[in-house]
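What follows is one structure encoded as structure tokens, with my remarks underneath.
A protein chain is absent from this complex, but the other protein chains hold their places.
Lettered A and B in written order, each chain numbered from 1.
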Amino acid sequence: MTESALVRVEDLRVTFHLPRRTVEAVRGVSFEIEPGECVAIVGESGSGKSVTARALVGLAGPGARVDATRLEVDGQDARRFAPRDWRRFRGGFAGLVLQDALVSLDPLRTVGAEISEVLRVHGRGPRSARTEQAHRLLEEVHVPEPERRAGQYPHQLSGGLRQRALIASALAGGPRLLIADEPTTALDATVQAQILTLLAERRAAGETLLLISHDLAVVARLADRVLVMKDGRIVESATTRALLSGADHPYTRQLIAAGSGRRRVSTAEPGPVVAEATALRKVYGDRAVVRDVDVTVRRGEIVGLVGESGSGKTTVAQLLFGLVEPTSGQVRFEGRRFSGVPERARRPLRRRLQFIAQDPLSAFDPRWTVRRIVAEALPRGTAVAPLLERVGLDGDVLDRYPRQLSGGQRQRVAIARAIAPRPSLIICDEPVSALDVSVQAQVLDLLAGIRESDGTALLFISHDLGVIRDLADRVLVLHDGRVVEQGPVQAVFDRPGHEYTRRLLAAVPTLEVSA
Amino acid sequence: MIRPILRRVGAGVLVLWAAATAAYLALLAAPGDTVDAIIGDGADTPLIRAQIIQEWHLDRPAVVQYADFLWRAVHGDLGRSYLLQRPVAEVIGGQLAPTLKLAATAAGFGILLALVLALVARRPWVRRLSSTTELVLVSTPPFLIGIVLLSVFSFRLGWFPVSGDRGAAALVLPAITMGLPIAGTLAQVLRDGLDRALEEPFAVTARSRGLRERSVLVRHALKHALLPAVTMLGWSFGVLIGGTVIIEQVFGRPGLGQVTVQAVSSSDLPVVLAVVILAAAVFVVINTVTDLAYLLIDPRLRRS
Partner (left out) sequence: MTIALTRPGTARLNLRVPRPGVAAATLFLAVALTAAIGPSLFAGDPLAADPLHVLEGPSGRHWFGTDQLGRDVFARVVHGARHSLSIGVAATLIAVGSGILIGLIAGLSHRIADEALSRSVDALSAFPLVLLALLFIAIAGPGTTSLIVAIGVALIPHFARVVRAQTFVVRRAAYVTHAVAFGAARSRLVLRHVLPNVLGPVPVLAVIGLSEAILLAAGLSFLGLGPQPPSPEWGAMISEGRGYLHIAWWASVLPGLVVTATIISLTVVGRFCQRRFEGREIA
């Protein structure tokens, strides 16, 4: 393109030489970033997107070998950079924002100290003015009461404020390029929307942005151009508009399809009530985590329970599952009392009620193979392979340990184990949150199929409204331990009645696909 | 902030009480007559026996004996050594200074050496050399280290005195002997903590600000590495106690260790029990210091 490109990369390769093996993380990537542009790199885990971004600031990681026929930043050949040059360049020319400020800011130092550090390293202003300048930077990213916040530690700030502080520290050196690696991934939807607005503001002010994300929907609002990465290569590079109106590469199309959602509706009418919770209340100490929650799940029905972190959704799941006793209220399962009774009374019903967790790895006995894990859930002597086939797994995973499987495979094993005793209800707590978008779609298909064929009811807990919309029939919106709104998914999403639901819906990034 | 400190103090009192009780039970559990256990290898005359029965209230019910034992322990009266014919508090008090001097010097040397090893030896081959040395250090019986040092620096080279506690020179070899295992272990813990911290996202953020690797190490990682190292305080205290017992023998130094060994080999139980209670007291202090150090280093723990 033009001579003025801020970053120019040709045939970038990053190889990790680990003790036992060599990993080619990035295999020949070329791109340019113009001043004032916002470029996004999108890809799933292991696509090499983060490594590419970090290679730009010389931080590809320990044991990494970086090769490129061209690696120019700000018109200089970065391949010839001495450590000194890199240090001047980092923070000064390019600022880096990582995911989850709770661990990306030093937890043992105050936010102010973290920001001042950049000022000190790059000699921005005299020592006496640094505190003041740190406050100004916090103000710039809309942190209220900057003087007070600067003296606090990351754990004392909310997720949103933390992330803002992290961005402030990346901006402190006055960089021309801001690299944001999954800047909103650990955040709730409403907070994510705020951070994206902040980034958009920076871009409007003339900052050049490089965004890295696994979620096309998140960056599509912001980016001028999108580079789609898969297995260390750029499979597609286009303007965001062009990409959404018709992607060339099948992988991109798959990502877009997964991001834009697809309703999985059932034809069957819901049957009799399977589980019913009335006036559930749970108090820990002096804090009511769940307050007066009523939930009814019918046979063949998928009920979505949506809420942000701290809304009490996991506690509701534990109450329904009989892991935690309610402070007041009652749970009934298949017409019988399920709360307030000894575990002995619940035991005969246990196999009819199953559970799928977000992190399947910890849900498996580490010493057991897949065969044994699934066999335990089946009647003695029943073959395991047909069940695995049903959840889309080959027989060759049978003798492997859970840790040797991919995230998607593990979740399939968890599903196989859950459906083995033919339960009437499966409680799913964020079952796809840890999975890549394309795998997410497959697992959702699988769950919808099981409901369809077995008539199993699902209580599906998620922070992700998109997932709920794609899968559930009815939705309950949980906020501060209370159900603030409920109803059929379509109705709630189209005409949200409660203010909180409206905010939540507005915050969800969606892909507006222009066909 | 007040409540955790109160809880800590309460726990400390509880440990002390438990130690005193255990000591008392040990006395009862000793084979033979309790009077025999208290006399140990000291002179055994009817007069002394009567004195012991009176002093320990052995003619009164066990509850009274126990209560009285606790009451006296609280007031610093730990009984009398019949072997040495002196009050236990006096025996121990007189030997405290040389032992404290040695332990403090050894701890200081060990901590300093550990910091140097962990922070400076970071190139791969230096690390390998350093961690091999540490493995050897923590695997060698401390008395062997002492013996080797003695035979080289005192007998061969004559740089340091062979035994005794006269002057600073006499302190050098024992302090090194006791400090080396501490240094070996602490260096491993520190290095491990540094390595872990350097892999954390905040270290990447720090580097992305243009910090030198050395600054990332000292300004960010070190504080994180100190947390597990502080946990080792209690353990180092154990090493120091065990160390004094053996090292004072090797170097012929006066001190609590000598007193303890002598008391153990001649069954001078009042002295042994007093040492146990003293150790418990020191342990409580060390633990409180550890907890406070934690609060000082990690703001996340300051929420009460």
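Rule of thumb we're sticking to: contacts are C-beta pairs under 8 Å (C-beta built on N, C-alpha and C of every residue); 3 or more make two chains touch, one makes a residue touch a chain.
All values derive from a computational prediction rather than experimental measurement.
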{"item": "Contact residue for the chain not shown (choose from B:43, B:64 or B:148)", "value": "B:148"}
{"item": "Listed residues A:353, A:388 or A:457, member touching the removed chain", "value": "A:353"}
{"item": "From B:68, B:192, B:213 or B:291, residue that would touch the chain that is not displayed", "value": "B:192"}
{"item": "Touch residues of subunit B, complete complex, unshown partner", "value": "14-15, 18-19, 23, 26, 29-31, 37, 128, 131-132, 134-136, 138-144, 147-148, 150-151, 155, 181, 184-185, 188-189, 191-192, 195, 228, 232, 234-235, 237-239, 241-242, 245-246, 249-250, 260-261, 263-265, 267-269, 272, 275-276, 279-280, 283, 287"}
{"item": "Where the unshown chain meets subunit A, residue by residue", "value": "321, 323, 343, 346-351, 353-355, 357, 359, 362-367, 376-377, 403-404, 417, 421"}
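Basically, only the chains that are shown with their structure count from here on.
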{"item": "Distance from the mean Cα position of subunit B to that of subunit A, given in whole angstrom", "value": "49"}
{"item": "Touching residues (chain side subunit A, partner subunit B) in the complex", "value": "54, 57, 59, 86-92, 94-96, 98-100, 103-109, 117-118, 121-122, 153, 155-156, 166, 169-170, 172-173"}
{"item": "Complex contacts: residues of subunit B adjacent to subunit A", "value": "200-202, 204-212, 215, 219-220, 223-224, 297-300"}
